[in-house]
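Of the protein chains in this complex, one is absent; all others appear in place.
A, B and C are the chain letters, set down in written order, and residue numbers restart from 1 in every chain.
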């Protein structure tokens, strides 16, 4: 299966559908069944000590799987998260962006499953891992 | 076991430790091994259509278990989330606050486990359920 | 919604579809959107010390949601588990049956979500909690 969207198309679609988080995320690389996404960390993502908050990590993992799925199926805004399991394993590095590396493990007609590792930029020890299931609406 | 903090003490502690989300959450009821929390929904919690975002739902569930644990053990700011599993089951009602009902199922020396149901205010069908594990630092 | 199967019909269906585990489970109570199931503990479910193994606990939680779903939709053998999150919280009591109390939190056309608490018989502290998602085949 080939990609159905370029990074520019994805970014334009994403900004239109989720204007509230415009500028928060950057698609670093989009490939078949996977994506690398960046959380451009700013004040509102932080907790005391300058580390990224849990909801911000969740949000990045969620967005990464969404983008990976849409890269494969095209802009289906109604694709929704049905389940997420996330393990917080290490404290993020203070004041560093977060990088999500996402792989789709399954892309069925109705359900997609993606795995995500989150890293503080410049570190190779994951701060969190997450698995998400997305429900894809029938055509 | 009796509660170690009142709602006022909890709110004051919370606002001090997490100034970034001051005003977002209200402790509605604090009891032994459980809490009812409100997410005071505002623009930044919303997605198009006026429904609460996934990260905001995650954040509310996370905070609810944190508050339930601290109610029992006192203000231990270093208590951290290690795992969360969350199912998103229904679309939240537009422009309604979210209410979290949390019960602690386990409160051990090192680990606590809490279950949370999230409701749009005024509805009795849960929009999401979550289970979270917190790691409690040794004294 | 009313139940579509009695306990006897459920047991007969279950024994036919899953002959490998015949006799392992007993439906104690079947109600709308919920079930109480027993694992009749025998040697093959145990670990050293006489406590029930993790896979046996998983199996009981899985079966409980399956039975709760089929109680509501009728005998759809192709209904399959897509996700399970389980927390093991306490050591089961040695040589005691396990009791699962399951509630369905969602019963949609395509997906059902159930919550399960597992208890050693005679104890009111849950040994485990689980949430499972089932995929329901289109008619």
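As a working rule, a residue touches a chain if its C-beta (ideal position, glycine included) is under 8 Å from a C-beta of that chain, and two chains touch if they have at least 3 such contacts.
Just so we're clear, the structure is a prediction, and the values are computed from it rather than from any experiment.
One chain is not depicted; across the entire complex it touches A, B, C. The hidden chain makes contact, of the residues C:34, C:59 or C:126, with C:59. As for the chain not pictured, it touches chain B at residues 82-83, 85, 110-111, 133, 135.
Panel shows chain A; residues 85, 87, 89-90, 105-106, 113, 115, 117, 126, 129, 131, 133 of it touch the chain omitted from the view. Chain C residues in contact with the hidden partner, per the touch definition given at the top, are 17-20, 43-44, 46-48, 53-56, 58-59, 62, 80-89.
Basically, only the chains that are shown with their structure count from here on.
Chain centres here are Cα means. That of chain A falls 33 Å from that of chain C. Contact of a single residue of chain C with at least two other chains is seen at positions 85, 133.
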